[in-house]
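Every protein chain except one is present and positioned as in the full complex.
Letters A, B, C, D and E name the chains as they come in the text, with residue numbers starting at 1 for each one.
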Amino acid sequence: MVQPLKLILENVSVARGTRTIIADLSLTVAAGEAVLLTGPNGAGKTTLIRALAGLLAPSAGRISVDGGGEEDLAQQCHYVGHLNGLKASLTVAENLQFWADYLPGHPSAGSVGRVHNALARLNIDALADIPTAYLSAGQKRRAGLARVLMAQRPLWLLDEPTGSLDAASADIVCQLVDAHTANGGMAVIATHLPLAIKAPRTLQLGAKIAAEAA
Amino acid sequence: MVQPLKLILENVSVARGTRTIIADLSLTVAAGEAVLLTGPNGAGKTTLIRALAGLLAPSAGRISVDGGGEEDLAQQCHYVGHLNGLKASLTVAENLQFWADYLPGHPSAGSVGRVHNALARLNIDALADIPTAYLSAGQKRRAGLARVLMAQRPLWLLDEPTGSLDAASADIVCQLVDAHTANGGMAVIATHLPLAIKAPRTLQLGAKIAAEAA
Amino acid sequence: MSAFFTLLKRDLRLALRDGGALGTALGFYLIVVSLLPLGLGPDLNLLSRIAPGILWIALLLAALLSLSRMFETDYEDGSLEAIAAGPLPLELMAGAKALAHALTTGVPLVVITPVLALMLNLDLKAYPVLIASMGLGIPAISFLGSIGAALTLKTRRGGLLLALLVLPLYVPTLIFGISAVNAALSGPQGASSSFLILSAVSLVSLVVGPLAAAAALRIQMQ
Amino acid sequence: MSAFFTLLKRDLRLALRDGGALGTALGFYLIVVSLLPLGLGPDLNLLSRIAPGILWIALLLAALLSLSRMFETDYEDGSLEAIAAGPLPLELMAGAKALAHALTTGVPLVVITPVLALMLNLDLKAYPVLIASMGLGIPAISFLGSIGAALTLKTRRGGLLLALLVLPLYVPTLIFGISAVNAALSGPQGASSSFLILSAVSLVSLVVGPLAAAAALRIQMQ
Amino acid sequence: MDLGPHAAFIWAAYGVFIAVLAAVLAWLWLDGKAQERTLAALEARGIKRRTSRPMSQADAGTGS
Partner (left out) sequence: MQTQTLTQRLANPTRFMELSALVLPWLWALAGALIAIAMYKVFFIAPADYQQGETVKIMYIHVPAAWLAMMGYGIVALSSFGLLVFRHPLADVSAKAAAPLGAAFTLLALITGSLWGKPMWGTYWVWDARLTSVLVLFFLYMGLIALRNSVEDESAAAKLTAILGLVGVAILPVIKFSVDWWNTLHQPSTGFTQTVDPSMRTPLLISALGFTVLFLAMHMKGMRNEILRRRVKSLTLAAVERAQTSLPEQTSLPEAR
């Protein structure tokens, strides 16, 4: 059980280049909640998620995680963006092993067991010893997503996690998110597809902005 | 109206590395037909599409386009894979302009008009003068897909075209495919999502093969 | 043929837009040559004696370094496949890319050579021959280089491999390029045979380069 | 600290697995040095005279060329962001990457230097000093280089820029490295002051490099 | 046998020559033995080649 936390956005604006993509957004995500970000292409889903991950500084307002330690935003979240963060020449297991060793410890299992476990849960254990260069698009995506299981962190930020996944794998990912929120975690997920997540809150990002852009 | 053609696969097997991914597949796609390839991750959808595009030689069997000229497979099709084939430093319009000029001529319009037209149909005309580096994932995808409109070719091979598209854009793509098949074209599309295409045939690729792999 | 020029134009535009290819090569060339006096001490006689060799080698290396990108960026973003599915035979496609490399890398390098030669106190008599020999050698460098670029397309960070594969092919160009300069310095008529051989090498590579590169690309795209 | 070593281990393994980083640099070094006599003519006296300078410059260039990849591959595949979100301060992260660069590029380069020195007919007396000066210079090369690598992370093909930015930083290392060798050749005690300064430069860069690189990375990842 | 003032060079040359050739020969021999052993082990497990075509491309590994 993670300590109950809250993700708080106060009047946040985020700009890309010179354009303000997210304007004056306030939002509180409580422990155990999952928020789906939807909206047309160019609406700013990726932009918002990156701001939450601490990778883009908001041009106005404040983003904070309340109730946790004083580590900064980036340390509290797992961000899996459009890129999977996999090294093509390392095998799936080696890739994950690195994250398991590198990210600060996980109470329940040794790092090798944790990798093993994550591979099994994402149903890619048969691929453990294959260099990721040889995986299909969906297999790569699952290996990339497995990183969130390598260390326990309260906030998951997933950008179109199921984009190239088949239905069965998408379900697996939804179950992982459910387990995470059931355990007091939070998740913010940008998606175009309906996700079979229990009791999600949906935040629809501006169709207006998108209409301007596209 | 394109000349009526047929895509014929006779006992085709395709191997990746040393494993046979597609085994002994026979299939005929007639003019005006659209075939959806479905199946779990790693089933071989991408593999099959690349073989159809002439980018992977089948390990057995024969793939041919019947009724057309003597150009080889690659010249008869538009292949848009997982990668968009966009140059990050060129604008959307410049990217498309290159394809319009490079690929052999299109009867109906001058190449500039063609680009303009395609941008409008994919609803990205507002982005025409932005370097593709600055586009969102779905905007990039649409720019990549616009290539199929840059030259008239009978066979469209699309690999997860709607993966990062919002619902409206996915519909646009489906309409493009419909227009293409109505005009006597053929399309083979790998997808995990149901596509709103008129009268598609579906080819489900082996869950067995995928089970082995993943 | 229009497809050839369309492709060439695109590559030239990309080179200008990204700046990097030209920039890398030019910068490298400049830097090597300006480091040299620091390393060897400011003895102008020594410098002017070794100038033709140093300039030729630095030019070769600078061009070599930008080779790996010849097909790589297009391969990585998926455009190489789409280009190959176009109207141009793969040989001409490879030729267009090699030509673009020569124009965006080789030519600018040759153009700034006089400036660097000045810094190395090269004998004034040698300037025209040096430039001419480099100009003649550029096609060989780019077109032979395209073979190495195609062969190492899929090997991650194929840098060493590329250099290792291409260096042996460059040796004749280098030897005759420099011997032309030295011959011209020692007598008025000496350089012509070296020039002849250099042109022959370049002509051969104009043919062999695209053929071999296309064969390699065909295998790589499988 | 264990995160530091985990990261270091991964980078070393990637370097071994991909082969390229080490390979590129070594191959380049070898090739530059074997091209040289082709260009300068086979005069062994001349070669042995310019050998220390040439070897130092070639080593510097070889190391410089592999710098651009220090953060780039991780940035491109998305792992840099995830690493930055880990337990390691960005400064130590940059330090680990620079150290990995020194170990996978600098050290092998120094190790094969004697073979190349033999081919250039370097005076036997100069070997130990040359190797020692290079060994002392390696940290400066990698850690100062990391600043340039971080600054040019997002510029496509930042090669030129990187070289231009880093070169001025390398000048002291180069000058004192070579002057140590020359001093040792002229007298038994001459080298020690150069060595002192060289060590000082390296120590300073061990501190300044990671600090500046981390600051640059912080901006780049926005 | 007196090989004159440069005997060391002659012996070194012959020594290196023999050493390198011996290394190559040893590698060939050991490699052959290792392949034969694994092949025998596989065949002992009852694994036969799928295709019994004698000229199979897979045999020589040159299939495309």
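Just so it is clear, a residue touches a chain if its C-beta (ideal position, glycine included) is under 8 Å from a C-beta of that chain, and two chains touch if they have at least 3 such contacts.
The model shown is predicted, which means the values in this text are computed figures rather than measured ones.
Participant: Tell me, which residues in chain E touch the chain that this view leaves out?
Facilitator: 1-7, 9-10, 12-14, 16-17, 20-21, 24-25, 28-29, 31-32, 35-36, 38-39, 42-43, 45, 47-50, 54-55, 57-64
Participant: Of the residues in chain C, which ones touch the absent chain?
Facilitator: Its contact residues with the unshown chain are 147, 151-152, 154-155, 158, 160-161, 164-165, 167-169, 171-172, 175, 208, 212, 215-216, 219-220, 222.
Participant: List every residue of chain D that touches the chain not included in the displayed model.
Facilitator: Residue positions of chain D that touch the missing chain: 19, 23, 31, 34, 37-38, 41-42, 44, 47, 118-119, 121.
FYI, only the chains that are shown with their structure count from here on.
Participant: Which other chains touch chain B while also touching chain C?
Facilitator: Both-contact set = empty.
Participant: Examine where the copies chain C and chain D touch and state whether the two sides share over half of their residue numbers (same) or under half (different).
Facilitator: The interface is built from the same residue numbers on each side, given that over half of them are used by both copies.
Participant: Which chain's mean C-alpha position is the greatest distance from chain C's?
Facilitator: When every chain centre is compared against chain C, the largest gap points to A.
Participant: Using mean C-alpha positions as chain centres, tell me how far chain B is from chain D in Å, no decimals.
Facilitator: Averaging C-alpha atoms per chain gives centres 46 Å apart.
Participant: Could you give the separation in Å between the centres of chain C and chain D, each centre being the mean of its C-alpha atoms?
Facilitator: Their C-alpha centroids are separated by 25 Å.
Participant: So how far apart, in whole Å, are chain A and chain D when each is placed at the average of its C-alpha atoms?
Facilitator: 37
Participant: Mind pulling the residue numbers of chain C that touch at least two other chains?
Facilitator: Those would be 18, 156, 222.
Participant: Mind pulling the chain A residues that touch 2 or more other chains?
Facilitator: 82, 88-89
Participant: Quick one: in the complex, what on chain B touches chain A?
Facilitator: On the chain B side, the touching residues are 16-17, 39-43, 46, 82, 123-124, 126-127, 134-139, 141-142, 160, 163-169, 192-193, 212-214.
Participant: Inside the complex, what are the residues of chain A that reach chain D?
Facilitator: Residues 53-57, 74-75, 77-79, 81-90, 94, 98-99, 101-104, 144, 147.
Participant: In the complex, go through chain C and note every residue touching chain B.
Facilitator: It is residues 2-3, 6-7, 10, 13-14, 17-18, 73, 76-79, 81-88, 221-222 of chain C that touch chain B.
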